[in-house]
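Apart from one protein chain that is not included, each protein chain of the complex appears where it belongs.
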């Protein structure tokens, strides 16, 4: 559906193109020489493109709104060294006209495969109660739909469509590889915690045309939302062992590991401790990947550290690239 | 029912008494000269009394358990400067034989009067939805029963039977006195938060024969328990405005005010901020009272500061007593 | 006296206006094509206006100084989308020509009424010594003059002319409403602390044509300044009870509540604790108001949280606007 | 060699026994009734036994020293409820007479098997330089001898003979299980870090007859000691790739993960981050095990949390025991 | 005057002695066999001695008070391994009968010499105003008397009679040695700060028969007390340059260096920074000395570190003793 992406602008300089975008900014401004014009920003998953509309914009102004999809036609030109579009036509676009994946960054893995793999792990549980509980979530059409598209964060690690599922799946794999070394740990319980710990993010975040926090996300947060979702699902599959409910609830409440990260409880059980540790590790490893990619884009060489990474309070260093560089 | 209290021991030296106690400790030990004896600790709200049973204790050992009520008969004597009881008879006591208020410290206010006053404030709400919500809690017989007896803490401030109700009532009064000065604050919403913020303590704590944390209290905590109780009650009075639910939930989740105190959220609304401030003030004022009482018991004079108060990281000073001393 | 304000510029485009301003910046610069010109910034309580003077500026340069009042005449024009003034005349203005309230933000309450109300509370003290002490401050013409105009801060809450008095008055009202619930608290002593706790700000800050810290404010701070002022006033009304001096001094020294906020002492008395709590609450509630106003100006809707508020490390949320929005 | 252990005392009450101990305390004291006696404490891996020697102790005093092995003969008796030994003979014991493992707690795993398994992992390295480096340590007889007996700590986790090897081996296993999930991680480099990160502990600690810190351990610490050992070994196998040296050194310097834990560097490479995470996890899981064992010894039931664990600032909970209890 | 000290008890076993003490504790207790007796603790600078009085203690009870000097006669005996005195006579002692230095630890330097040296430094000031100011303190008989006897702390460093003077004098010496290396530093100003920074301790502490905090010390603290004393003295020598007053005041207010140590201001001038640094160094060096002395008393050898020093969060190590040990 979408033939032209923002990143294609250099190849289309001086051409007229037609494509779909998110209308990130949309303002009517005064011209110095009198009269008005429209100044807009068009966005897709490859970047943002400034746009101006000098004439006949009354209709567009009447029907287009910031944050919505639009269909735009105009000429690509360079102004003060940056590309922009001289808009000729602009109208709202229906959701049916666009593929959301064109507008927001998206996981590089196949969602169906990830989903099947995740369900496979649950289907191999030996504890039927935990299996019933987790499937009560995964079989819920509304949850399943959201779980397969939600990002894992607004920014930082896994901030892309499908990021939540990608994050959970890699976490589950490491949980299963690690659990056998700790006889104190019940693998089914651990994996249940891994699948459900971030389930509240599907109500904490919105990710339709951009990523952000819902009001419930701001006032309640994904930990407490998840706890409420747990209660709903348990109610739907009663009788359910109270002991398991309590242990799963504890994993959800403690998975951030520290009070200052918003955990109302610290991990007290072996499963909660392991889940918190591996979840944190998974997030940090993704932060490393992001920082290494950014360094490569900046043209940094293999003997240079990355820029300062604020969330980790240090620069990072790609040891693999450094070792390979010597070959 | 209970004629003799631990604090009465000096007046009964060398007398034989019969009374009810909590059996706080109960052990069979070896005697130096061979044979065995029973060493026990008998507790009521006025203190603890060591006890020994030298003979014929097989039956008592078979039926008495630590933490239960017992009926004991024996002679009060002084041993190494401390009073103890030489047990002649010991048997378990049924709950119907005792008045729980005899065994744990209890509020000095009248529970019925406090309960009536609290309900009165709710009955004067102008917001019918919030009124329905709060009464859904207060009219629940199980909750009402617990709310009227629960302590507000295991130790520290308001650690006595009825302490929760006493704490909430004084908090509500100050909320009502303060709210008019802040036009940003909805008084009904604030009072709803005040009544419900600690409701989770009725499942976090147990207070039958002593004060302590339940397993759910340890693994989940009263904030998250309260959130689940809120969800249950809202479900029972549907339709209920989602906006109010969200704002009440936010007050519960943020009332500790800081992440390091176990709040998963910081207060973001005027009501949540005011509730957190006054709840904290109420607890600290009670801490002052406790410290002043302890200083008086230690025989400290009005120009002396109290002992170091660990929860506040400072000693305290009774300014009123100091000023009156000058008269 | 001042007919034209910076905020009026759009209505006067291309007109010649004459008005008074604070000369916030004043520099002689080289013109690209040779020669020089004057670049200035004119400020009043509604904003800042860039100004240029191309000719005949020698006299103005000789007599005008940054930070002073000036009378300026010139034409309003738009340059690169922003308004500026093409100066034709510029001369210093005497203080008698201007009303300071035109140049700095000012309380929206009536200073005389606030002052009368505040004195009224003191006149109802039952403790004659504390009454003598507080009036020794309020009756001092120099202090009274400063107290009625000082801001409560350079930035943040109550940063406007009359802000100190406004802050203290609302604080005193809440103190009087709250004190009856705490029998440990002496109301006269508490209100004395409320009136005097920030008295040092009249020497810590300057607020003539802009807000800032005096050198004494930087090196000594308002807490220690207030302590010295207390000593001066006590000396002037001797004999004064040493006990009261000590308790008032303690409230001043501890009112910031924590060492890291510059309090050399932590609150140890009931009055000091209550004063610190309510002073902090008052400041935070004002921060909420400021944040809500700013969100409204940014065009945020009632379901959106405010921007991140750095001093409170969170965004805030206007619950009242949110509830009303549903009606 | 050692037939009688401290824990055997109850079975030998009133018997005369002869055995070897560490002389933990040894003092000559005055008797109330005049004259002197020897008061001592005898220790082995099962506990400590007070001992007294009333007569003929001049020779013993002349040749026995605190902290050394002794051979003691005496009668076991009970005094004030505790067992003690009435010493008849006491003389120093040569190291050849005793088995150190009798006197200090010791790993419950087979040291030879662990050592072989560890070397096996290194022998399967694909990177010959890292293999040479690690074997330079493991093949060093002095290091190998110490590595196989050293504890991993003075107190806390793995504080027993063989604890270091046990800790490292379990860490290496988890490293190998986890590394495949992180393509950024070089497994040989990671395992090299796991084997060498705590190597400095063999000079930081002493563990002959008790556990403690050497002077070098106190003034330098095991991280910096390990760094120096690395330099020595690298020098011995030159030429060695500088890049590998730098990356291994970084893992050693950063493995505590935080400055406040004495790490002079924070983990910046994927291997350093993973090593720090899994090392910390390993230590915490061992802390859980210790706490669960202690709770069982205290007679706590499966629905009770452990005592407060100071190093983790929380009580812990044995979820497995809790779940099994329901069956 | 005082012939017998507590530390002499072993040499006087079974003798009757007469001496002066501080009566640290004084209680009438019940005897097991009926009747009462007096239990007391007698203290001097060498330690504390328990005492009992079985008969004829009515007069003693009527006139003796805890915390006062007493003259006591009795027999030294050993009871349960510790020495105690069997009191025969006990009466209050007038201050004129005793030498305070016998009862509290005292500086090992000559107070007169220290005082003369300190005044000498001030007499060599080149700034006559600062000289006038400092002598206004040192020439005040009441201050001089207190300054020459006050300890520098209740516990920790320099907690002995004359400790304040000793601390200040060594600090002044180092200030004078260091100042020449920092041309930004005015030596007279620095030394003025050194002499006056702790002057508030003469009202913060009491040290008559024991060391402790006065009420003013608790509620106000020595920093704010010193500030008030400065104001009093400046008033007495007006006209005094305001600039010097401000800079001296700043040094006093900031000399603890950090908010968490109770400094209401951080050092902003070169003199304030240097004073804070050297004052802190002086205190820490004294802490080292105390720890080294304590280690020697415990019989620790030159290769052992001291016990954990809580105020510095580490053990310490006497490098000199260690180096000498090798000779």
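Note that the chains are named A, B, C, D and E in the order they appear, and that numbering of residues resets to 1 at the start of each chain.
Basically, contacts are C-beta pairs under 8 Å (C-beta built on N, C-alpha and C of every residue); 3 or more make two chains touch, one makes a residue touch a chain.
Worth saying up front: this structure is predicted, and the values here are computed from it rather than measured.
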Only these shown chains touch the missing one, namely A, C, D, E
Of D:216, D:280 or D:304, which sits in contact with the chain we cannot see?
D:216
In the complete assembly, which of E:47, E:67 or E:241 touches the absent chain?
E:241
Going by the touch rule given at the top, which residues of chain E touch the chain that is not shown?
170, 173-174, 177-178, 180-182, 184, 186, 189, 241, 243-244, 247, 266, 268-271, 273-274, 277, 280-281, 284-285, 288-289, 292, 305, 312-320, 322-323, 326
In the complete complex, the non-displayed chain touches which residues of chain A?
78, 80-81, 303-305, 315, 317
Which residues does chain C use to touch the chain missing from this display?
30, 32, 213, 215, 218-219
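Heads up, the rule we're going with is that only the chains that are shown with their structure count from here on.
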How short can a chain-to-chain path be from chain C to chain D, counted in steps between touching chains?
2
Could you report, rounded to a multiple of 5°, the rotation needed to superpose chain A's C-alpha atoms on chain E?
180
If you match contact pairs by residue number, which of B-E, B-C or A-B shares over half of them with B-D?
B-E
Just the number, please: Cα centre separation of chain A and chain C in whole Å.
44
Where chain B touches two or more other chains, by residue:
215, 218-219, 247, 268-269, 305, 315, 317
Please give all chain pairs that are in touch with each other.
A-B, A-C, A-D, B-C, B-D, B-E, C-E, D-E
